[in-house]
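One chain of protein is taken out of this complex; the other chains stay put.
Now for chain A:
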Amino acid sequence: MSHALQDQRPAPARKSPAPAGLTRGGLPRWAPAGIAVLSIALGCGIGLVADLHSKIQWGLIASLLFIGITYAASAVVENRRQAKDRVTTSLVWVCFVLAVIPLLSLIWTTVSRGMKVLDGDFISHSMNGVTSFEEGGGVYHALLGTIEQIALATLIAAPIGLLTAVYLVEYGRGSLAKAVTFFVDVMTGIPSIVAGLFILTTWNLALGFGPSGFAGSMALSILMMPVVVRSTEEMLKLVPNELREAALALGVPKWRMILKVVLPTAIGGIATGLMLAVARIAGETAPIMLLVFGTQLINNNPFEGAQSSLPLYIWEQYKVGSDASYDRAWAAALVLIAFVMILNLVARGIARWKAPKTGR
């Protein structure tokens, strides 16, 4: 009975009578995790013994140990080729961790410091009547300004950028298209302060308008446009040519083909690109400082008078240098990050909702 059972049990893979050339020793599955723990422990140990103050040094030692031990262990137990493979994998992991650490620490710092004064009052009140050293006050006027300025900038930049991309992909041939592409590329590199100065000299100094949210929006739209053009262009290029031909062969005019077939097919990617462009301008400070000027009061009208915005508010509060204003600056930073994140989630939602359906 026991014999029969033993016979039926499949032999372990390594002992199976496969040709000798196909078997090899192997590290257990938990080996990478184990080596990581070991090298972190060693890194901390060496750091303590050698009395290194900087935790960065500890981390670097641990990373190098991780890669070294991985290679050594794999080369001994497995073989050279496998060892190289594992070293490459662990390099990717180390780089990933190195990239994530600053990001996580940034979010952690912002959340832990920002939560101190962030509450309903902070969101719903302005700085009206609050001196910089006092506690209290809020971010309402800045949040309102940011939303209005970004909305106006998007209203200006999105249609122009979208139509430019449609021109480049669907109509553009020859030198004009090349020139447009070139200048869009150049515009991508315009520093935000230059865009601000351009609007300042034309709109404010030459035409004599005072500071307003709208002036800031114009500068922001200059920064936004090339990003929208570029991302939309790439998305439109991804639309298969067969769909265009299918529509044209049905006797559909070109503009309807673009409107009803090409744009809907690419709408998910276009929305994502648009939101990335919005996220890029949401944190701009320099043009706002020049053109919107900043205020402590609520100003609902983006076309008249100074407004505030979140990045500008953060800068102002930090500049004051009191404990209360530091807290307000961090809370405003948290609001700004949350605002951009919500916009991103909305964009992803739209992209998923509008994406071409594949289900049965």
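Just so we're on the same page, a contact is a pair of C-beta atoms (placed from the backbone, for glycine too) under 8 Å apart; a residue touches a chain by one contact, two chains touch by 3 or more; residues count from 1.
Methods note: contacts and distances are computed from a predicted model.
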{"item": "Name per UniProt, for the chain absent here [options: \"Cytochrome c-type biogenesis protein CcmE\", \"ATP-dependent Clp protease adapter protein ClpS\", \"Chemotaxis protein CheW\" or \"Phosphate ABC transporter ATP-binding protein PstB\"]", "value": "\"Phosphate ABC transporter ATP-binding protein PstB\""}
{"item": "From A:31, A:243, A:276 or A:351, residue that would touch the chain that is not displayed", "value": "A:243"}
{"item": "Candidates A:31, A:91, A:151 or A:252 - the one touching the absent chain", "value": "A:252"}
{"item": "Residues of chain A in contact with the chain not shown", "value": "173, 240, 242-253, 256-257, 260-261, 264-265, 267, 354, 356-360"}
